[in-house]
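Below: one structure, written as structure tokens.
Apart from one protein chain that is not included, each protein chain of the complex appears where it belongs.
And then chain A:
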Amino acid sequence: MADTSGRWLYAIARELDTDALTGLRGVAGAPVHVVEDAGLVAVVSAVDLAEFGAEPLKRNLEDLDWLAATARAHDAVVTTVGGAAPAAVPLRLATVCLGDDRVRELLIRRRPDLESALALLTGRTEWGVKAYADPDALAAADAPAEPGGQGGQGSKGGAGTAYLLRRKAQLSAREKAERNASAHADRLHRELAALATAARRHPPQDPKLSGRKGWNVLNGAYLVDDAKADELAAAVERLGGEVEGVRLELTGPWPAYSFAGVEQGAEEAAR
């Protein structure tokens, strides 16, 4: 059976309380098990290579329902592992090995990277902070008072000219609002990063994907000492009230997805 199935990797931990994994199921509903080598514990589950091999996986990733179910199953296991160990390094989605032995080889080969990642993550938690700017509110707050309002008094230059002038003013107010929002986002990130051990900005989310109104001007991730978590929450509260038209949202606690890949360069160097 081990010959026809792969191993999906969820997370790597140390001092894992394996009792917490009892009955836990991962992607495709398969029960999870651990692969250990000299203190490092990888949490994995068997997956059918007909569904999770390189080629089928590529196709399946384009299926939103499949992707959603898989991502949630992956995250549920990673979260449980994180709760049962001092620290857990989450794996990038869709890391599959051909068997437990190959998993063990990875643990041996990447031990220094994994050890330093675990050291970085111990006692710290990832939080997300997103800032949304409402373009209309920002532009309105910034726009010069509009003479003529509805354009009813535009008789001098003609209604058409008045419309064009108004439109031009709106556009430049919008551009200015965009610049201001982006500068504000940079400042927010700096202030939040000052509270964090490590900080990272993800690309802004497409409103079509998030279903949220407004520009996502900041999509930040912050690795924060657990003792400082309240301070971060307070900062988000305070900064969120600072500028009219910019709203902040705190997400988390997250498994430290955004800070587990710090040693990516080492992989290439080793090859």
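As a working rule, a contact is a pair of C-beta atoms (placed from the backbone, for glycine too) under 8 Å apart; a residue touches a chain by one contact, two chains touch by 3 or more; residues count from 1.
We adopt the following convention: contacts and distances are computed from a predicted model.
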{"item": "UniProt protein name of the chain not shown, from \"ABC-type quaternary amine transporter\", \"Cytochrome P450\", \"Gas vesicle protein\" or \"Oligopeptide transport system permease protein OppC\"", "value": "\"Gas vesicle protein\""}
{"item": "Among A:94, A:133 or A:248, the residue in touch with the chain that has been omitted", "value": "A:94"}
{"item": "Hidden partner chain, touching residue among A:132, A:222 or A:257", "value": "A:257"}
{"item": "Omitted-chain contact residue, chosen from A:16, A:41, A:87 or A:117", "value": "A:117"}
{"item": "Hidden partner interface residues of chain A, rising order", "value": "6-7, 9, 12, 20-25, 52-54, 57-58, 61-62, 64, 67-68, 71-72, 74-77, 79-80, 83, 89-98, 102, 106, 110, 113-114, 117, 128, 202-203, 205-206, 208-210, 219, 221, 251, 254-255, 257-261, 263-264, 267"}
